[in-house]
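The other protein chains are all here in position, but one chain of the complex has been omitted.
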Amino acid sequence: MKLKLFALLLALVSSFAVTQNPAVSPSPPPPAAQPAQAQNWPVLRVAVDATYKPFTYKTPAGQLTGFDVHIAQALCNEMRRRCVFVEQVWDGMIPGLLARKYDVIISSMSITDERRRVVDFTDKYYSTPSGIVVRTGTPFTGPASLRGMRIGVLKGSTQERFAMSQLRPAGAIIVPYDAQNQVYLDIQAGRLDGTVADRVEVTAGFLNRPEGRAFGFVGPELRDRRYFGDGMGIALRKGRDELRTELNNAIRAIRANGTYDRIARLYFDFDIYGD
Amino acid sequence: MNWDVLLLPETLALYAEGLVTTLWLLAGSLFFGGALSLLLALALTSRVAALRWLAGAYTYCIRGTPLLIQIFLIYYGIAQLEWIQARWDAVWPWTMFKDAFFCALLALALNNAAYTAEMLAGAMRETAPGELEAAQAMGMSRWQIQRRIVLPSALRRTLPAYGNEVVMMLHSTSLASTVPALIDLTAAASRIYADFFLPFEAFLFAAAIYLCITFMLVGVFKALEWRFLGHLRPRSH
Partner (left out) sequence: MDGHVLSVLSGAQLTLTVSLASLGVAIALGLLGAAAKLSQRRPLVALAGAYTTLVRGVPELILLLLVYYGGTIGLIMLLERLGLEAEVNIDPFMAGVLTLGFIYGAFMTETFRGAMLAIPKGQTEAAWAFGMSPARTFFRITLPQMVRYALPGFTNNWLVLIKATALVSLIGLHDVTFHAMQAGAATREPFYFLLLAAAVFLAYTTVSLWALRALSRRYALGSTQVSL
């Protein structure tokens, strides 16, 4: 009896899998290739959170790709190191670094004073502002316009700090999530009225997709140094100054020799480095 | 080890909020799950084959899949269905699915119902045949037999296993921390850990609270067993 029931359930579930339409998306650029001699180079363990299109995400085939991943690979080639990527939930990024699970974090991490207390950062490798995203047409004159609205944010992100400090006192309900794409699931479901997110990430991951059509930015570009820091850098444990110098030199090198621009053009049609 | 962080009023307030949510989840899931399990147990031991099959399929699916997946299915999975999305702004009871607490409670209650139903059905099947025959000889209807003979003794027989299940249910409420916007005890500990980078202090404190509640529950069930299963106690004279 149990076997028949189970077979029926399996057939039912497989029929779902077959009939669903895979979302049609433009083919992403392939990840950078590793030179053959990389096998002998020392390893650099790089943490990424693969739920943050277009910076770190997975192709439908399950391969890691994205701007951060490409840049990391380019930096490793420059430093003659072998990049080994470790996937980590965003909330556990810094704790994992401190617990020595990996050597660096190259995952769109903002350089903030608060984080500087526990980790070191290299120079920035790009800089984008954040923005508030709600349904288009919502009248917005300031944080008070969001009173009573449910705003989803990523746990442990600079946007969460901003939302808790600026939007929550004005009456918005801030809900932290473990992954940014779960925020988009709940916006689509109607449980959330909006989000505060990186402008580039939310454009690629939500606004340009069918479910994000009715949503848009309100308010100014968010660049407040107190919450969003000074651009995105590579995080490493305190005291590892030689590694930091190596990484900074590598960043300067790839910006000088055109590798950086080549990678940036694969993803963006504007200057991602910022000023 | 930095234990002072735990004594900050905001920290204690967060843990208190978590504790209250956990206890409500526990009470709610036991209440609704218990009610549902009674109906399911009757269905599992009924003479109607279709009822037996349906109840059996339900307990098979719930007991064969992890609670975590059940919680995700009810919170994220159901939200995806357009049928629900069209109705849950205005039509009760679908409006409740928007609420995180309701989703967690539903998942826990359904899970509890399945396990308790199987326990109860097993105890019902173990009723002494002689008692059943005597009841039938006295002319009791099927429902009267259930109400007066089978269920009272079955409920007593389930008591030790049910006590275990209640403790398991307390542990299961910690999975409610995976639902966003729900602050139960585990979620409170995670939040303190993330804010202060103190894994030991945050989680050990929560573990201590869970341990206290468990001891209380075990004590309650020992008292219940003393009262209702007293006839099985070793005699002192």
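Read from first to last, the chains carry the letters A and B; within each, the first residue is number 1.
What we mean here is this: contacts are C-beta pairs under 8 Å (C-beta built on N, C-alpha and C of every residue); 3 or more make two chains touch, one makes a residue touch a chain.
Since the structure is predicted, the reported quantities are computational estimates derived from the model, not experimental observations.
Trainee: Omitted chain: which shown chains does it touch?
Mentor: Result: the unshown chain touches A, B.
Trainee: May I ask which residue of B:8, B:27 or B:81 touches the chain that does not appear here?
Mentor: Checking each option in B:8, B:27 or B:81, the one touching the absent chain turns out to be B:81.
Trainee: Have a look at A:43, A:98, A:170 or A:214 and name the one touching the chain we're not showing.
Mentor: Result: among the candidates, A:98 touches the missing chain.
Trainee: With respect to the chain omitted from the figure, which of B:16, B:96 or B:207 is a touching residue?
Mentor: Residue touching the absent chain, from the options given: B:207.
Trainee: Could you pull out which residues of chain B are in touch with the chain that's been left out?
Mentor: Those residues of chain B that touch the unshown chain are 60-61, 63-70, 72-73, 76-78, 80-81, 125, 129, 167, 170-175, 177-178, 186, 189-190, 193, 199-200, 203-204, 206-207, 210-211, 214-215.
Trainee: Could you list which residues of chain A touch the chain missing from the display?
Mentor: Residues 2-3, 6, 9-10, 13, 16-17, 20, 22-23, 50-51, 57-62, 87-89, 92, 95, 98-101, 179, 181-182, 184-185, 188, 209, 211 of chain A touch the chain that is not shown.
Keep this in mind: only the chains that are shown with their structure count from here on.
Trainee: Averaging over Cα atoms per chain, report the distance between chain A and chain B in Å.
Mentor: 38
Trainee: In the complex, go through chain A and note every residue touching chain B.
Mentor: Within the complex, chain A touches chain B at residues 1-2, 5, 9, 91, 94-95, 98, 118, 152, 155-156, 175-178, 182, 185-186, 188-191.
Trainee: Which of the residues in chain B come into contact with chain A in the complex?
Mentor: 53, 56-57, 60-61, 76, 79-80, 85, 88-89, 98, 178, 180-181, 193-194, 197, 199
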